[in-house]
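Heads up, one of the protein chains got dropped from this complex, but the rest are sitting where they should.
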Amino acid sequence: MTPNPLKTQADRRKERIDDLAATAGGSPSGTVTGAGEIEESPGVSLIASAWRRLRRNPVFLVGAGITLAFVVLAIIAPWIAPHDPTQGLLLDKVRQQSNPIPGSEPGFPLGADNRGRDLLSRLLVGAQQTLIVGVGATVIGLVGGLTLGTLAGAFGGWVDSFIMRIVDVMLSIPSLLLAMSLAAVAARPSQMTVILAIAIVEIPIFARLLRGSMLAVRSSDHVLAARALGVKQSAVVFRHIIPNSLAPVIVQATIVLATAIIDAAALSFLGLGNPDDRKPEWGQMLGASQEFLGDHPHLAFYPAACIIIVALGFTLMGESLREALDPKSRR
Amino acid sequence: MTETIENVQTQANRNEALLSVRDLRVTFQRHGEKPFVAVDGVSFDVRPGETVGLVGESGCGKSVTSLAIMGLLPRRGVKVEGEVDFQGTDLLRQSDDQMRDRRGRDLGMIFQDPLSSLNPVVPIGVQVTEVLERHRGMSRKAATPVAREMLDKVGIPDPERRLKDYPHQLSGGMRQRALIAMALACQPRVLIADEPTTALDVTIQAQILALLKDLVEDTGTALVMITHDLGVVAGLCDRVNVLYGGKIVERGDRHPLFASPRHPYTVGLLGSIPRLDGTRGERLTPIPGSVSDNLPWDSACAFAPRCPNAIEVCREARPELLDDGGGRWLRCHNPVENPLEVTR
Partner (left out) sequence: MLRFIVRRLLQMVGVVIVLSLLVFIWLRSLPGGTVSAMLGDRATPESTARLTKQLGLDQPLWVQYGRFVKRVLSGDFGLSTGVLPGRDALDLFLSRMPATIELSILALIIAVAAGIPLGYLAARRRASTLDNLSIVGSLVGVAVPVFFLAFVLKYIFAIQLGVLPVSGRQSTGLDATRVTGFFVLDGILTREWDASWDAFKHLILPALALSSIPFAVIFRITRASVLEVMDEDYVRTAESKGLATSTIRSRHILRNALLPVITTIGLQTGGLLVGAVLTERVFSLGGVGDALATAFTLRDYAVLQVLILAAAVTFVLVNLVVDILYAVIDPRVRTR
């Protein structure tokens, strides 16, 4: 209950030393070299000290472990999958009326889906498309957001107001609703339209985030110092403002990786996803399973479990990153 | 001037100490880390109407001392030993609830940053009356006139209106006055002021110090003044304790201490403040190094690495706090005989 003056004493001092150690270990921060340019920005020491904290953080390690396993699986899946996920190998076991979903049998531990395709293989190979959806949507959203945010933050004035008005309006539409609307525009829905729909929703979020932190950094001491030393505007923007504003953007990107996969599943569930299921994707598998939920819940549970674990991995990583990069939460 | 102070002094000496801190030791112990001794055997007395200063750099243990007296240190991870005698009861042996009853009633405290120390979403008036409601059992309605009177007493103009104001609507000096009103609402016997003027403009600083001085003299409240600012000490305190590394290194009455500081650390503190009457071109002498250079007190003088007067024994044996016979207490193997020689 009592406020915590522990912080004021032993800890603060230790922290100061820790941070000092970090700057010494990395590169000297904020030193003015003979050329009259500020060589390294404080962002370096921030990232270095964040990394030191992360290395010992079990939450981050679990998240990173899951993520790594997921990426490795996505890469090697075609080789370890027992069967071809596109072939209806158990098609003869599908009984349209009595039992549309073949159960497990030797060689097919999880059984098959309603088209007789091996469920295990589809799950394994599904990691690939799921990764593509997550990373694709995040990268497109990130690039779009960074472009807009940089334009707004760097130019200020009417460019800034104009871009930010649009961003605000886009933000005022609930994200999945916007994604649904965008997905519905596609004449021929495909994996790419799903990725685009999810990515465009993220653009205003990234733009706002980057602009906000750019404004904060722009008026910070080391940027003022660089300006005072006569560093060119473009150099200030690209060498000082942007690198130092990226921390919250990186955190957001990690979290978007998770939401993109979940949103893709929701779009599939609503019938706005990729109709072509030859290349399996977890969200699509989950969305398609709703028909058989009553009698065959495992069809939903397996892809859902995969999505939850992977989303959790990204979220854990993002949250621990946020904590590590947030100077306020360092204690 | 000198006479009046001596009068107060003798008067105070006759009285019993109101608050008596004996061998206070505060250890921070966090799981899996080395214990850190923030306050290491500090003892001092405060008598009614007297102002005692605790002076030192940040990290010397002065704020922790005050929080320990108030019972505001968390239970977990902190070990508080020693004795804090207040009118015959040892505050350190009191339960949480007993201390809760005493805080605000017997012991008041004011803090460094008046803006962050006031609740931003509660009107000033309520923040004053809540103390009266709690300790005097008054209703909000009955407490309001008392609160208005308190605000008036600490020099807040138009107190009626200010009762309804929120902290952000007040100026820095007014906020500190409001904090003082809150701390003094129940007329506590002891007031602890932790750097009360550090966050204020210089002109406001002087006003607040004058206010504190008047209030202490009027009510006979004992004041413990915690500061790093020797100017504050010089203007207000009857006696001064200089802390270093969690221990008192020098103690004395204000005038003699300032006239002839004997501990090299005190000399250093005085040397690092600018003087208006100094000769032109004279340089300020900072104390070299920082608190992190400290040696452990167990087998050396903690200040030795930064001390211009250090001799061999300083790194080998712990100095004790000893009376030099003239009311001056020193913890030093090699005190300064003539301070002017060292600083200039």
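A and B label the chains in the order they appear, each numbered from 1.
As a convention for this text, a contact is a pair of C-beta atoms (placed from the backbone, for glycine too) under 8 Å apart; a residue touches a chain by one contact, two chains touch by 3 or more.
Note that the structure is predicted; figures quoted are calculated from it, not measured.
Looking at A:Leu110, A:Leu151 or A:Ala186, which makes contact with the chain not pictured?
Per the contact definition at the top, the residue touching the missing chain is A:Ala186.
Check each of A:Leu110, A:Val135, A:Ala225 or A:Ala304 against the chain that is not shown and name the one that touches it.
Of all options in A:Leu110, A:Val135, A:Ala225 or A:Ala304, contact with the hidden chain holds for A:Ala304.
Among B:Leu18, B:Val46, B:Val78 or B:Leu118, which one is in touch with the chain left out?
B:Leu118
May I ask which residue of B:Asp45, B:Asp85 or B:Asp101 touches the chain that does not appear here?
B:Asp101
Touching the missing chain, which residues of chain A?
1-4, 7, 165-166, 168-169, 172-177, 180-181, 184-187, 258, 262, 265-266, 269-272, 283, 286, 290, 293-294, 297, 300, 304, 307-309, 311-312, 315-316, 319, 328
On chain B, where is the contact patch with the chain that was removed from view?
70, 72, 99-105, 108-109, 111, 113, 116-123, 126, 130-131, 134-135, 166, 168-169, 179, 182-183
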